[in-house]
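Dropping a structure here in structure tokens format, bear with me for questions.
For this view, one protein chain was removed and the others were kept in their places.
In order of appearance the chains are A and B, and numbering begins at 1 in each one.
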Amino acid sequence: MSERKMLQIQKISGHPGPVPGKGTQREQKLCKLIDTTTCIGCKACEVACVEWNDMPFQTTTFDDTYQTMPDTNWNYWNLIKFNETSNPDGSFQWLMRKHQCMHCAEPGCLAACPADGAIVQYQNGVVDFEQESCIGCQFCVSGCPFNVPKFNPETKKVYKCTLCSDRVGQGLEPACIKACPTGCLHFGTKEDMLMLAEKRAKQLRDISGFRNAGVYDPQNIGGTTVIYVLHDAGNPEKYAGLPSTPRIPISFTVWKDWFKPAGLIGSVMVFAGLILHYVTAGPRRTQPQPPIKEVDGDAPRKEN
Amino acid sequence: MVERITGIPRDQATKAWDAFTSIRANGDMKKVGSIIYAVGWTHHSSGTQTIRTAAMIQLLLGNVGRAGGGVNALRGHSNIQGATDMAGIFDSLPGYLKMPVPADVDLKAYLTRITPKASKPNEWDSFNYWSHTPAFAVSLLKAMYGSAAVKQNDFAFNWLPKIDRTYSWIDIWDGMYTGKIKGMMAFGMNGVMIGPNSNKNINALKKAEFLVVCDIYPEETSEFWRAPGTTAEEMKKIGTTVYRLPGAGFAEKDGTFVNSARWLQWKYAAVPPPGDCKLDQEILARIFMKVREKYQKDGGKFPAPILNVSWSYANPNNPSLAEVAKELNGKAVMEVTDEASKTTIKAGQQLPGFAFLRDDGSTMSGNWIYCGSWTEAGALTQRRGTEDPSGLGVYPNWAWSWPMNRRVLYNRASCDLNGRPWDMRRKQVWWDEAQGKWLGNDVPDFKADSAPKDHMGPFIMNPEGVGRLFVPLGAVADGPFPEHYEPTEGPVINPLHPGQSTNPLAKRFKTDMDKYGTVAGGFNIICTTYRLVEHYHYWTKNNPMNVQLVPEPFVEIPVELAEQLGVRGGEKVKVTSIRASYIANAMVTRRIKPMTVDGKKTFQIGIPIHWGFRGIAEDAGKTSLNLVNALTPTVIDPNANTPEFKGFLVKLEKA
Partner (left out) sequence: MATGAQHVSRKRDHLINRIGLTVVYQGELLRHRAYTRFLHWAYGIFFFLALLSGFGIYMAWIFRWFTPLFGGGAITRMLHPWFGLGFVLFFALQAFNWAADMKWGPGDTHWMKRLPDYVTHRDTVEPADVGFFNAGQKMQFWEIVGGCAAYLVTGLIMWFPEIAGRWPVAIAYVIHDISALIMLAGIFVHIYLSTIGEPGTMQAMTRGTVSEAWAWTHHPAWYQTMTGRDPAEALRDARDRLHNQAGKTEGTD
């Protein structure tokens, strides 16, 4: 494997100190572009993901929808979510959105994770779970604004889409991209995919009558490796709950980064304070104490 | 009137029409529009006329012969095009040669009947390429009967079967039901599931003497004898002998698939068939060899065609499809020279193309339209060249398309009367004055040296050389000009002519099991059937991956109708036609809307076809074991004999 193809680490969860390779040459950021306007909901991408990752077939039940199952699972990482929606102008759309890990630039899962090395973000944008280091606490589930990571109650580990890091590391595209028959999935550098996405969005606005078409690349989490072209970029919620402003709970950012260390230091200071108390004020002795003969060699003071 | 018939609001229909015809705004000829259709148009008792209408629109708009234009069928299976090319239907021979009829007393009579004579309307010249029919037909006979087909015996013409009536799919089942047909061999065709009117098909099989099924799963047809509703006593009385031959799946076979664009693409077997399963050709070959042996030993009625069929494969019990493909291309039986290209083909060599076919017995070819696909250079169907030098998406070196690797048929029509492409930025073919011939980024579908000034019509397969807005009598069964007719079972009286609401030539059947429902009979909901992306007809219900994606059968019901009936999504509903019932989960959706047809609010429901009484969900007891096609009617289009799966009457209630 040439060095060019090796994945360079950017961030590691629960890890003190700098990451290995910090400061080395940055790889290009990857991007998976999903054009919801040309997706036909055929689920070839779902099948490709299951097959590539050797996941077992599951028993599903009829749920009044074409959607394979209600949400992703520990062994089903890629799911087309369907939503029948009526628009204010009276038009009707059957929206289909390929739902999987967004591989955020500022991953909520990584921020929340307390275990050293359980979640690794590579310089190319891939956020990968390393199950050997996972402690099964599921804070990542709370940290993710998209509700992507899913827990396996038997192995007690959490799983999600890997952006086919094993394929990408060898210079191949993810399995879902390869399987898509309509070409609504694109893969390349972030720069190129953004350009492609903006071009498509403009086409939708200018020619196809979708005046609010745009690109979904939420900046409040630094952007995402997975971006969408939406017919209605002002209303991502109607694409089966795509959050318009994905937020990482401050528990895993402000609290974790500032208050936890402060608390620890505070406790240490209490401990130090008690030692200080002992050497200054001294202990509370049982009374009566014997009369003092001397204090540090001085003459005795009046004492009771 | 259109709004009244279709239920589509006038402004929306107009908007669509305006968009489509806007390509010719101000007489501009550069843009092109395509019509792409599938069985939603053809599964009707006037389906053929619908396709005719599309052809007329495209002719009028100048969209035929243009890259990105045309009338394009999205075939329902990966090799349906191949099936029709190779005469998988009763009324043609390979290459769309017409079937002989009893009145064709000899080869001459046959060829005279089916070979069109050029008719040149007004100033148009015509190529009338079907005038070469004799060469195609005789070459076919030579391929079938080899050295036993000679001039003296009319090239064995009288060994071909002659059809005295329609022997369509539905006629076969009807024949079996009425006792005229004694048995059937079903290869990869689940006739019980296909229907229409599946219960009639099941009862037909109960009367048959034998049934041979070759398939990859134990399926409904081979288990017709225990269809739900068959009592134990009834089962004992069924005398049909059923043979189940384990066949090979698509990934276990090589050969060619032909797609909607007429590309013959050679495919390779990924894995060998498992266990005792055998390839189709091996099964057929071994059956044939045994039949021939029996004829040799015991004689029989009319042995000549059986005993003399050409069967010179390396392994007669298991011919390779490569050998067959070479036969279909054809070779020279005797040395053949083509004057135009000054090429000579030695005896035994593969032919370079159908221009080399002769009607004197010196050539053989199993299918003239495939001639050129496997030449001395090898199997062009195996090519995978990704070059597209013109940028038009022609890909001339990817596989091989019939005829002669032409990618867009009638591409002469992509140029004006002077042979200049309508869109100079997208040149398909063009007339080169200096060389005195047609050149192109695509193979010109035309007489190569016919100068534009000679006015030869682009539609070289018509004797008149021009496209038809009005077809000659006899070309279609139900009339020279399309007309709107309602489906045979429908809730609306045709406002155009209430006295003849439906296609007068739509064929109905006359047994006790052929019933047709009416609104008066209580069947007031329109039902249609269709397929899902996640399943493929009737066999993926055995595959865990497909079953995972869509696990159980359902009926799609508009929200308004569901509210009326008090049905919620996930509850069981019962759909009943005059023929049968179907129980499944309700999927309540806003995607299907009620429509106002002829002033009345009408409801339509839709049912995916994929579930039957054998499969993963079925065997687990999760379905009602009903078949959708038990609901559908036995009424067919008079030209294509296609059943009307897409529109019939039902009633809907909670189960």
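Simple rule for what comes next: a residue touches a chain if its C-beta (ideal position, glycine included) is under 8 Å from a C-beta of that chain, and two chains touch if they have at least 3 such contacts.
Just so it is clear, the structure is predicted and the values come from calculations on it, not from any experiment.
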Neighbouring displayed chains - absent chain, whole complex: A
Among A:S91, A:Q219 or A:T286, the residue in touch with the chain that has been omitted: A:T286
Sole residue of A:I9, A:A48, A:A115 or A:A197 that reaches the chain not shown, by the stated touch rule: A:A115
Subunit A, residues in touch with the chain not shown (by the definition above): 13-16, 114-116, 118, 133-139, 141-144, 147, 151, 153, 156, 249, 251-252, 255, 259-261, 263-264, 266-267, 270-271, 274, 277-278, 281-291, 300, 302-304
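As a convention for this text, only the chains that are shown with their structure count from here on.
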Centroid spacing, where centroids are CA-atom means, of subunit A and subunit B in whole angstrom: 51
Complex contact set, residues of subunit B against subunit A: 533-534, 544-545, 547-552, 554, 569-570, 585-591
Complex contact set, residues of subunit A against subunit B: 40-43, 46-47, 50-51, 57-66, 68, 84, 86, 92, 94
